[in-house]
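Removed from the display is one protein chain of the complex; every other protein chain stays in position.
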Amino acid sequence: MNVIETDGLGKRYRQTWALRDCRLTVPAGHVAALVGHNGAGKTTLLRILAGVVTPTAGTATVLGFTPGSQQARDAVSAIDQTVPLYRHLRVRDQLAAARELNDQWDTDLAVQRLSSLNLMTSGKVGKLSGGQQAQLALTLALARRPRLLLLDEPLASLDPLARQEVLGWLMTCVAEDGLSVVFSSHVIAELERVATYLVVLSQGRVQVAATVDSLLDSHLALTGPAADAGQLAGQVPVITAQRTGRQAQVLARTDTAPPGWAARPVTMEELVLGYLRESAARVLPRLEAAR
Amino acid sequence: MVTDKPDNFDDEVSPIAFYLDRGLGVPTYLQLVHQVDYALRLGFLRAGDQLPRIKDVTRSLAVNPDTVMKAYRELELRGIAAGRPGVGTFITQAPAVVGLKQMAALQKKLTTWLAEAAEAGVDELGMKALFTAALRDFSGGGAASRLPGRAEARREGGAA
Partner (left out) sequence: MTARAIKAINVPRMARVTWYKHRASVLGIPGMFLLAAALLFIDGVLQRHWISSHHFTYCLAYADHSTSSRCLTENAPYTLGIFAEFVNYWRTEGTVVAVFLLAAAAGLFAGVPWVAREFDGGGFRFTWTQSVSPRRWLLGTFGPLTLLAAATAAICGVAAHWWFQVAQFRLDGGTTPWGWESLEMTPLSMVSWTLLAMALALLLGVTIRRVLPAMITFAVIFGGCLVLAQTWLSTFLFSVGDIPLRVNYVNPEYPSGSYVAQTWFARPGGPKLNPMTVYAQLPNVPQPQQVRWLTQHHLTEWIAYQPHSHLVWLALARNGILVAIAALAVLASVWWLRKHPAE
């Protein structure tokens, strides 16, 4: 069962296409990371899936339902990057309002989480720090007991310790409740630990969409003589290549090292950075001299 | 579920707790496997001990539960651990450990080699580089482990 399916999905704002011809199939039970340059279309995609933006072209389904439909709203929680909350309310009123607005609500979870975070329920939401607001939003999102969680840079405003703790809590929900998560992130270091599915967007189009395991299995970091770097493109699909004097470092989509090249497995970080650099990701690379 | 401080979790069921070294470049699940191995060799873990619960590890380390499951499966494949459904994962046997006398003899040989290298003018970093390269070649890691058909070697994990 796929948690997300999109086909030819596109969104145009006036003259620019924020998202174009987007085709994705994310299976259930994954923690999917959405990566891309600023303006690549991550927020637009997440907002369409959440049901707060209507696509201009194509279709999308979440858990098999149309985004914005009743069933989708019941089963999917989404936190926008603006962390929308009723900022002029007190925390306890925000909590009460969220409870009234939802069919399923786990009061114990919400109350315990807030007290463990030392969030004063009498304070105003708007007076909380950015990180505390993000924590509150996450609490509200998970108290709804969703099957799918959509997060747009949710941890950006959290300090490192809070970040660690929140990720840990999220992973526990994944482990215990079978929650599927799609989150956009700039912090690549977290991806290898947390993500099992990777989507890379570039200029509104999907560049990479695969499980992390299959990506790590199918790519190699090759080291070899710079002189041979040009020929390499003909032998294996090269993603990026960097020349330093006599040596070249190449990221290639292959599981076999070609003769004359030393290979080692790639890390997630190298893989993601490689694809981000090479937005076309064609078989013929643009060899770039190291700066 | 009551929220505890993460430190307390693993102590309840398992003698060890996991940690992550993000800068290492080694896949997370392998790090966990190596830590179990290391703990066994040093005697922190014995046959019959329970490994940390998956949900405790995911909470304290903020890793995907799949990763922990992968590590435990790897341990099962190596014959070190076995899962008991509904209870947890337990150490079945310690790996064959080299005897103390052999260890001492090996260390003496190594010291001799280090003295030779020092005399040849190799500094500490050079010694480490020599040793790492030799180890890599010896364990069949790197490119060789990725060749198709060497599935077993691949499961040993390519050295980073």
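The letters A and B name the chains in turn, as written, and every chain counts its residues from 1.
We adopt the following convention: a contact is a pair of C-beta atoms (placed from the backbone, for glycine too) under 8 Å apart; a residue touches a chain by one contact, two chains touch by 3 or more.
All figures in this text were calculated on a predicted structure; none of them were measured in a lab.
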item	value
Missing chain: touched chains present in the view	A
Listed residues A:Arg20, A:Arg47 or A:Arg193, member touching the removed chain	A:Arg47
Touch criterion as defined above, residue of A:Asp7, A:Asp21 or A:Asp106 at the omitted chain	A:Asp106
Where the missing chain touches chain A, by residue	47, 50-54, 68, 70, 73-74, 76-78, 80, 82, 84-86, 89, 93-94, 96-109, 143-145
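The definition used in the following text is that only the chains that are shown with their structure count from here on.
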item	value
Partner chain A, residues of chain B touching it in the complex	2-3, 6, 20, 22, 25, 27-28, 54-55, 58-67, 142-143, 146-148, 158, 160
Residue ranges of chain A touching chain B (in the complex, touch as defined)	31, 112-113, 116, 164-165, 167-172, 174-176, 189-190, 192-196, 216, 220, 255-257, 261-265, 267
